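Left out: one protein chain. Kept in place: all the others.
Right after this comes chain A.
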Amino acid sequence: MEDKKVMLEVNDLQTTFFTDSGDIPAVDHVSFHVHDGEVLGIVGESGCGKSVTSLSIMGLVPNPPGKVVGGDIHFEDKNLLDLSEREMRKVRGNDIAMIFQEPMTSLNPLFTIGHQMMEAVLIHHKKKGKQYAKDRCIEMLELVELPRAKDLMDEYPHQLSGGMRQRVMIAMALICDPKVLIADEPTTALDVTTQSQILKLIKELNDRLNTALLLITHDLGVVAKTCERVIVMYSGQVIEEAPVDKLFDSPKHPYTQGLIQSVPDVRKKQDRLYSIEGNVPLPGSIHKGCRFADRCKFAFDRCFNENPEFYQTSDVQKARCFLYDKEGAVEHDKALTRS
C-alpha cells in the first residue's frame, strides 16, 4: 500500500480568518497526504477546522474574511496555492471534486437536476457537446443507483428526498472522473438508514473508480466502516495520524483516546458513556502550549508552555503530544502513578 502514488499532499497549511474580534487560525500548520485510491478520514469535533481545510484545498475559502496564509498543497507536480484563479477553475470539479454536508440546500432550487449535472460536464468538456453531457449524466445517475435516471433529469431538487439529492451530488461530483473526491460530512444531515446506504455507495464507488477519497466526519463509526487511514484534528491542528485499525486499537494522543472511549461499544457493557471534560478551545483563543492541555489528564508543565511537535510513535503512526518525546515518557509514567 505504501508504494502507491501520493495524489494530494498538504504541507503546513495555514488558513486564517481575519475578523473584527481578532485573527482566527482555523487551520494551523496542517499536513497530510492521500494516496491514489485511498480513503483518508479526517475526524474531529465540530469547529476544529475540517471544512476550512477542505475549502482551502478547493481554493474556496470565503475571502474576506478568510485567507490561506501559508503552506502548500501539492497535486500532480503543481502547488495549488500558486495557481491563478483561472487555472484553479480547471482543477475544481475536474481533478478535485467535492460534496457537502447539506444535500437539501446544495443544489440550486431553480434549475433541473439535468441542467445542473450537464453544467458540471460542459464546464470542463464543452467540446464534447450536449448529447455527450446528457448521456454521461444518465450514466452517472444510474451508477449512484437512482431509479428513473432519465426522468430525474427533468426534475427539480425539491421533488427529491435528501438521500436522493445526496446521490445526485455524488453523481455530479464524480461526473468528470476526478482524481480526488472530498466528502465533507456527506451523511451527517441524513437519517440513519440513508446514512449507511450513502456511505456504502461512496465506499463502493471509491473501490470501483479508484478515486482518492478525503472523507471528513465527526463520527468515528463512519471512520471505522470506511477509512483506511485517519487524521484526527483538534482546534485547527492535526494531532494524530494512524491507520484505522491502529487508531482504534492503540490510540496515542490523549484526545484520541478520549474520543474512542466515548464511542459506545456494543461489545462491552458500560454503565456510563465516557466523555472528555471541557470544550474545544476556539482556534485563536490559545497562544501558548498544547491546545488540549486544559482537558488532558496527563498534562504537565511543558504542555502549557510549548506547542508539541508531531512525534512519530511508530513507523505508521504519529501524535502531537509530549508523551512521545523522550522525556515525555518519563512524565507520563509519573502522571500515571499520580492518578
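Rule of thumb we're sticking to: contacts are C-beta pairs under 8 Å (C-beta built on N, C-alpha and C of every residue); 3 or more make two chains touch, one makes a residue touch a chain; residues count from 1.
Assume contacts and distances are computed from a predicted model.
Among the names given as "Transketolase", "HTH-type transcriptional regulator YugG", "DMSO reductase anchor subunit" or "Peptide ABC transporter permease", UniProt records the absent chain under the name "Peptide ABC transporter permease". From the options A:I24, A:V52 or A:M98, the residue with contact to the chain not on display is A:M98.
Per the touch definition above, the residue from A:T19, A:S46, A:N108 or A:N210 contacting the chain not shown is A:N108.
Only one of A:E45, A:E119 or A:D219 touches the absent chain when the whole complex is considered: A:E119.
Even with one chain removed from view, chain A keeps its contact list with that chain: residues 58, 60, 85, 89-94, 97-98, 100, 102, 105-111, 119-120, 123-124, 156, 158, 169, 172.
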